[in-house]
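Structure incoming, see below.
One protein chain is absent from this view; the other protein chains keep their places.
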């Protein structure tokens, strides 16, 4: 009966469209369409078998009840029927396995891509690097914490919005090289039927060819610690020409930023400037673990408030932030943040929450540590 | 027998009544006492793990973070899974084995009675450790019951050490329990009780015990490697040192998949006892039931990586594990068909154990169907780590394993206490459970297909409606279990109508030959089985 409910419910889903989805998405790629078809095929097969088996059972429950005066028969074996109901399911399974294998083979063939993106998961954000262009950036949850804590009303794309989505061209084969900086994450985009684990130290490959331009949303699909539920993925698929414009633009912006960075080495920023920027960086990068008030989570993430690192030797502090602490959850932020951001966030940590060292850290100090001086 | 032996024997055995007081339970070597202990322990753990599920469901009632912090939510998920699997289902089956296997094969007790007591008493301590770790600074285990590395190694908190050692001793307990069952079945059958005459519950437990002995040590190995990776600088699961986090998953699931059949094979046995009783007709296809069980067990060793399709295995491995997994449907199907054929042209009545058994057949099969869907690799890419999986395994575990345990309890409770339980309460328990459990787990299929990942404390808005219903179903199912608690307390106070030795009109088997309640020692001289 419940199977019938699922059947009718999925029919309902077809008519209701996106607003209340009950069934698997058809997605926007040929592969995702095939996956959807496979899903429906096996589902239907299960429904049919269910109807037959439960049907027989309910008929028996009705006809052969003692209260209707049924007398028990005494048969308890029949090699013939037993062979039949071993062989038939077996044949059905073969019938499913063949198309499934075909789809699988197609999915696992990432050769000859047009565009390659290196996707790196880390607690709790995604990093995208276009292998053929000088473009790379982090992509972080953009929903306000106030919405999560029920202080503001939740907006339409609650938990499914990021600051910088991944952009890919339509109609081209995009290959994803998926890996991780820390624990295992899983890059899942339902509309493409792509889900691949991001394993630290290994690279998994997946690919897609998107047919329609649009904005697609997914999530991290492997338990990766505290904020696993807050690690969405957004992909924008653009027409190839638009895509090309976007990439060129980004490359230009990133090149400029690098130049700025070089200039910065010769400058000293003021305490206010550093603190202001530092607070922003801290909130978006560090607060997930060390908490906004710098008190950390006892036993899991150490406090920075009054900590020996944030009030002691500056060099050591920079070293910890830049290179991370191996064997712990503290990542190496050296390659994640710009020199300016590193300098300001370290300054912030040394002067916020009563850590009043009064010291400023400048880009060149950070650079010195990075260069190993 | 020498006279000295006679002497000792006489001293220790001359009264047939249970010793009394707390020592009875602490020092006991009696399979029935130990069975009772296991069953109560399992039930308490079920309530504990259920209470954690209630925390999960309360947090997921609405989108947004309301009641618990994400880190605590993860601890709830983890400990809920661990407690239900290792604390509720497995001990409950072991308890049933303790009570029933010796009686079903005409043995005076389990083969190794003292070790039997040891295996039980380890459990409360093991779970004490696990539960108390929740109160440590930084909290308890928060990496899922599957404790994937490196989340459980480099990135976990201190409680991992306690988690590892508590799993070690639980494992020791399971292995000893399983050795006991196996040896009892091999060595203690009454004269004439050949293998192919053994009741199916005994058969399924024999095979389950084999699985346990084969895979629990592998789990011990896995947790040991987690321990050394975290605390002693090894890199089994760290690529920098030449290891691989995915290796952890291979080792874990080599244990984990047989483990899920450990939690269902005894259930198959129970259903195979109950259905013939209330159909008043012998089990259809006894031999094929035995072979099917054995095939499921053997296949269970070569399908583990179906939990790991998204980890990036090479294509041929994905194919192999897909096909091997699908094959399991065939012997499982044989079992389902045999139950239906047993009912066919029987003379059916619908007492409470039978109601649970029938619900089991339907709902387990639904869970099996979703399992088959999960086995199809390309589609599993979409299902994996969503609520579709959560729906799948709760159908096979809650309406499968747990329902079978309830069926067993209702089936054998009169034999244990000598009194019929409160049938009205039992019926209430059944119907409330049946309705609420489907409200609880069925919509999980929908949210899963629509894309809700598992192990998240908060979700996007399109899942809101269903989650509300799921939570309501969850609370209702939880409350329904309190009816069962009330019924059990009444039953233990020995209220109710006295029952005959056979209890059920159609019941067959040695356990129904002894009086109800079953005397403290049964079959001290073995019965003869024709």
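As written, the chains take the letters A and B, and residue 1 is the first residue of each chain.
In this text, a residue touches a chain if its C-beta (ideal position, glycine included) is under 8 Å from a C-beta of that chain, and two chains touch if they have at least 3 such contacts.
Operating definition for what follows: contacts and distances are computed from a predicted model.
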Name per UniProt, for the chain absent here [options: "cytochrome-c oxidase", "Peptide/nickel transport system permease protein", "Pyruvate formate-lyase-activating enzyme" or "3-oxoacyl-[acyl-carrier-protein] synthase 2"]: "cytochrome-c oxidase"
Chains in view touching the one left out: A, B
Absent-chain contact - pick from B:60, B:227 or B:491: B:227
Identified contact with the non-displayed chain, of A:114, A:136 or A:205: A:205
Residue in contact with the excluded chain [from A:56, A:118, A:142 or A:309]: A:118
Option touching the unshown chain, where B:107, B:131 or B:340 are the choices: B:107
Interface with the undisplayed chain - residues on chain B: 1-2, 4-5, 8-9, 12-13, 19, 23-24, 26-30, 107-109, 111-118, 121-122, 125-126, 128-129, 158, 161-162, 164-166, 168-169, 172, 175, 178-180, 182-184, 186-188, 190-191, 213-218, 220-222, 224-225, 227-228, 231-236, 239-244, 246-247, 250-251, 254, 312, 314-315, 521, 524-526, 528
For chain A, the residues touching the chain missing from this view: 108, 118, 177, 179, 201-203, 205
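Here, only the chains that are shown with their structure count from here on.
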Computed distance of Cα centres, chain B from chain A, in Å: 33
Footprint of chain B on chain A - complex, ascending: 1-3, 5-6, 9, 13, 19-25, 34-35, 38-39, 42-43, 46, 49-50, 53-54, 56-57, 60-61, 64-67, 70-78, 81-82, 85-86, 89-90, 93, 96-97, 100-101, 103-105, 107-108, 123, 147-150, 154, 156-160, 178, 182-184, 186, 188, 190, 193-197, 199-202, 204-205, 218-230, 297-300, 327-329
Residues of chain B defined as touching chain A within the complex: 63-66, 70-71, 74, 136-139, 142-144, 148, 150-151, 154-155, 157-158, 238-240, 244-246, 279-288, 310-312, 315, 318-319, 322-323, 326-327, 329-330, 333-334, 336-338, 340-350, 358, 361-363, 365-366, 369, 372-373, 376-379, 381-382, 384-386, 438, 442, 445-446, 449-451, 453-462, 465
